[in-house]
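One chain of protein is taken out of this complex; the other chains stay put.
Chain lettering (A and B) follows the sequence in which the chains are written, and residue indices restart at 1 in each chain.
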Amino acid sequence: MSLMAVGLSLIFGVMRVVNFAHGDMMVWGMYLAWLLASRLGIDPYLGFVACAAALFVLGLAIQRGLVDRIVDAPHEMQILLMLGVALILENTALLVFGPEPVRVRSPLAAATWYVGSLYVDVARLLTFAVAIALTAALYAFLFHTDLGRSIRAAADNPYGALVIGTDVRRVYAVAFGIGAACVGAAGALTAPIVPFSPSLGLSASVASFNIVIIGGLGSLLGAFIGGLLVSVAESLGAVFLSPSLKELVSFSLLILILLFRPAGLLGKRAP
Amino acid sequence: MIRVGVVAATAIALALPAVLGPYALAIAINVLFFAYLGQAWNIIGGYAGQLSAGHAVFVGVGGYAAAVLAAETGLTPWIGMFVGAGLAGALGGVIGYLGFRFGLRGFYFVLLTVAFAEVGRIVVSNWERVGGAVGLYITFTGDPRRLSFQDDRAWYYIALCLLLLATAVAWAVERRRFGIYLTAIREDEVACEALGVDTLRYKLLAMVLSSFLTGLAGAFYAYRYSSLQPNAVFGIPLSVEIIIRPIVGGAGTLLGPIVGSLILTPLGELSRAVFGQGGWHGAHLVMYGVLLVAVVLFVPQGVVPWLRDLLRRKPA
Partner (left out) sequence: MLEIRGLAKWFGGLQAVKDLSFQVDDGEIVALIGPNGAGKTTVFALVSGFLEPDAGEITFRGRRVRGLKPHALNRLGMARTFQIMRPFARLSVVRNVMIGALGRHPEPRAAETRARAVLEEVGLAAKAAQPAGSLTLAERKRLELARALATEPVLLLLDEVMSGLNDRETERIVELVRAINARGTAILLIEHVMRAVMSLAGRLVVLNYGERIAEGRPDVVARDRRVIEAYLGEDPVAPPA
């Protein structure tokens, strides 16, 4: 979840475009992983790279073909555009893969370890570890490479970046692509853990918005921490209230944060 | 000229049930009903430009209120409808106040409305007293006093009345200071404030009006389709159905939701009929998505303004 949020934060932070289709992109990532696993026998924990790559391409295509045209349009238009893309993605998945939930088995992670008196689900542990690794890699990329720096520059000041010669459109495209790749990876990594179906898409989008807002827009660290925070809060909610109400917790958090501190916990941008 | 058109259209609309077969009539009812919902949304979403993507919550509140009141107190849904609408209006006021007072705009407001709709869905899904996740089934009584009709034509006329009501309200809003202010608020709120417009007050008014009207539709929905399910009636798909017609037809125009519904409802039915046979559910949603993308890219103002421009450019 955190990885997904980081990707979203990147897209929003750089382009101020709200990607409603994020969750549905993730679902496609999940299905790709499933395809790889069931047709080619590739374990999701290895195959996530392919998923990330595929979604990078998809993200690039969407950005170049659609989003680029309306970067200057009023915000409502951008929201609607991505909503349309979300609808397309989600329902094509529905058409292609059917509405029944699907599970991916990962031979690498079928085990459960006992640490002291605690169960540790290896699958979740692996996902968590890889997610952290990827986030760290992303950080390194953004802060230590030229392209990464250009992205951050364009995010802070598009005109300034233009002035010093950055190809802003290309930067935007890459940023969108990376955001999509993050989400593809997230999908592949989460696939072994939960059963999924296309309808997961929109609720996943909303959940990731939750996280990004709570953690703070424009701050990747915030997105990551937000993800952790929300997961913990939801789990607590599931334990103390009731499992079906756990989403209530994160939504209530969202509403509270929207009202009192829209910049989020670590946010750099106010609305 | 316009008056003639309006009278003619109304006359045709009134006469239609006499010539339509049962399937076509059902579609016509849907056209009218969703045009109504779209027009109600239009007041806050089109004229005032505040994109609410959770409007289904008002349908849900209105519908459940009417149905539960009828089941538990025997209150006729004809009155229960207004109680539900009142509750929906109050909720709209709360959401609006929370959002606008704290300065939530654009995307943030969208998110707030979606959050409320989802909260509504989750709460109702877990509330056993009103049916929980399974929802309420409304027994068909065939008794007009309990909002139940043997003849679909009754539903048609009710839907027509609702649409005329919403359109009349929108027309009144459009002509008065209220509506003119709303269109300016949509453009630039800061400039409005500097010109003496109390933006909070007018946005709130628009929100309450819109949510009240949407709440009225709740009872219609419940009794026409004989069931209330939280996922269906609070869910995002319904919100999408509500907003897509005015957006495609022309948000902020009087005819937009109507034209939008005339285009999209039959198309939706068609795709359901063609693709639904093969088990391809959701094909119409793909179509909605494509249309949404196409409209945003090529006809951002919607079909009605686009047509208006076309007609204007024709040599006189």
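Simple rule for what comes next: contacts are C-beta pairs under 8 Å (C-beta built on N, C-alpha and C of every residue); 3 or more make two chains touch, one makes a residue touch a chain.
Only a predicted model underlies this, so the values are computations on that prediction, with no experimental measurement involved.
Though it is not drawn, the left-out chain touches B in the full complex. The residue touching the chain not shown here, chosen from B:Ala15, B:Val134 or B:Ala191, is B:Ala191. Considering the whole complex, the residue from B:Thr199, B:Thr214, B:Ser239 or B:Thr265 that touches the absent chain is B:Thr199. Only one of B:Asn126, B:Ser148, B:Thr183 or B:Asn231 touches the absent chain when the whole complex is considered: B:Thr183. Contacts to the hidden chain, counted on chain B, fall at residues 175-177, 180-181, 183-184, 187-188, 190-199.
As a working rule, only the chains that are shown with their structure count from here on.
If each chain is reduced to the centroid of its CA atoms, chain A and chain B end up 31 Å from each other.
Contacts from chain B toward chain A in the complex involve residues 49, 51, 53, 98, 102-108, 110-112, 114-116, 118-119, 122-123, 125-126, 236, 240, 247, 275, 280-283, 285-286, 288-293, 295-297, 300. Within the complex, the chain A residues that touch chain B are 18, 66, 69-70, 73, 75-77, 79-81, 83-92, 94-95, 99, 198, 202-203, 206, 209-210, 213, 242, 244-245, 247-248, 251-252, 254-255, 258-260, 262, 271.
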